[in-house]
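Questions regarding the structure given below will be posed in turn.
Shown here: the complex without one of its protein chains, the others still in place.
Coming up: chain A.
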C-alpha cells in the first residue's frame, strides 16, 4: 500500500439499509421517550412506537425484496449482503418480533405488566416488595428489544466476520439486560441474566479468537476473500479449521446447541416469559441465519469436511435436549430443553446442505418461531398469587377447568411432537428430507430417535391437563388481554395453516434460499 492511500467512504445503499435504520432510529427515539414522556403514558407510547417501527421495517423489507439482484445485494463495501435469503431472515425476525412485542405490552394479566420497575433494587427488601406489587414495569424494554432486533437483522446479513461480531454484541447486550427484568422471582431472573452474560461473553471471545485465526489464514475477514483463499493460501490450513471451529462455538452458543446449551434452561426459566418467547423465536432465527451464512458462503470451499463434527454436535444436541426434557418438572425448562432438541433438528437441515438444506432450515425457523411464541404466551396465562405457575404438577386437571385453554395447548404440544396437520410435522419433514437428500441419513435416524424420546414429556403435559384430576393447588387460567390474545391467535393459526397448507411458505423459502457471496 502506497503512502498516498486514500480512504474512500464506502457507498451505502439506503434502500437496502432502510429496515435497520428505521429500527435503530426508533430505538434511539424510544430512549428519548423514556426521558420526556410522563410515566403513565410511556407503555402505550413505547408499544405503539415499537410496533410501528417493526411494521415499518417489515414494509421496507417487503418492498425491497422484488428489487434485489445479485448485483445490488451487497452494500457498504461488501460488508453487508442483503440478499434474498438475508431479506427472508430479516423479515422472519421482524414478524416474530412483532408477535413477541404484543406479549411485552400485556398489562391486564398482572398489575404493571410482566417487567419490574427497577431491576437494581435489592431483592427481598421493602422497596422491592413495594415495586413488585404496585409500580408499573420498566418501559425501557421496548427500545432494548428494538436494538436487539436491529442487531439480529445486521447479524444475518453480515458478509464480513467483523461486522458479524459487532452485530452479535449489538443484539446480545440488550438481551442480557432484558433477562434480568422479571417482575416475579427476581433472584432467578438476575441469576439468569448474569449466567447468560458471562457465558455469552465467553462465547463472544471464542468468536473473536476464531475471527483472528481466520484472518491469520486468509488475510481478510470478508466471506468472499475467505472463500477465495481456501486452498490458495500459503498459510497452514490448521489456522482456518481452528478458526472455523471457534467461530462455530460462538454461533452454536447462541443457537443453544449441545454442548454449548447449558445456559438455555436457566435463562429461559429466569427471564420474563415474553422475553423468553422473544429469545426462543428471534435469537434462533438470527443464530441459524448467521451460522448458515458462515458455512454456506464463507467456508463452502472446505468441501463440507466439517460435516461429521457438526453432525456429532447435532446428534448430541438432539439427544441431550430430548433426554433432559423427559426429566423436567417445570414447563419453562421443559420448553427450553425442547428448544435445544429443535436446534439439533435445525442443524440436520443445515448439514443436509445445498438449496434444499437451506430452504428447509428457513421453513423450520419460521414454523418453530410462531409455535414457541404461542407456547410461551400460554404459559403467561396460568398464574396464581405468586405469578406464573409453571410447575408441571400445578397443571393437573386444567383440561376440566379450562377446556379451551387446554385444547389449544394440547394442539401446540402435538405440533412440537411433529404430529401431522401442524407446522411442526411439515418442518420436521423438510429438515429430515434435506438430511437424507444430503446423505446424512444417520443424522435423520438420530433425529427420529430423539423425536420419539421427546414425545414423552409433551405427552406427560397432555396427560396432566386432561387425564389427571384437578388438585387444590391447580391455578385458574387468566383471561388474556387483547394483546396476548392476538399473539396467541397468530401463533396458533400459523401453526395450523402451515400444517395444512404449507405450499406458499415452501415456495417462498425455496425461491429465496440463495446466499450471495
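Criterion: contacts are C-beta pairs under 8 Å (C-beta built on N, C-alpha and C of every residue); 3 or more make two chains touch, one makes a residue touch a chain; residues count from 1.
Definition applied: contacts and distances are computed from a predicted model.
J.: For the complex's missing chain, which UniProt name, "Transcriptional regulator", "Molybdopterin cofactor-binding domain-containing protein", "Pyruvate dehydrogenase (Acetyl-transferring)" or "NADH-quinone oxidoreductase subunit M"?
T.: So, among "Transcriptional regulator", "Molybdopterin cofactor-binding domain-containing protein", "Pyruvate dehydrogenase (Acetyl-transferring)" or "NADH-quinone oxidoreductase subunit M", the name matching the hidden chain's UniProt entry is "NADH-quinone oxidoreductase subunit M".
J.: Based on the whole complex, identify which of A:228, A:421 or A:496 touches the chain you can't see.
T.: The one listed residue touching the chain not shown is A:421.
J.: If the hidden chain were put back, which of A:123, A:245 or A:445 would touch it?
T.: Checking the options A:123, A:245 or A:445, the one contacting the hidden chain is A:445.
J.: Spell out, residue by residue, where the missing chain touches chain A.
T.: 403, 414, 417-421, 425-426, 428-429, 432-433, 436-437, 441, 444-445, 448, 451-452, 455-456, 459-460, 463, 466-469, 501-503, 506-507, 510
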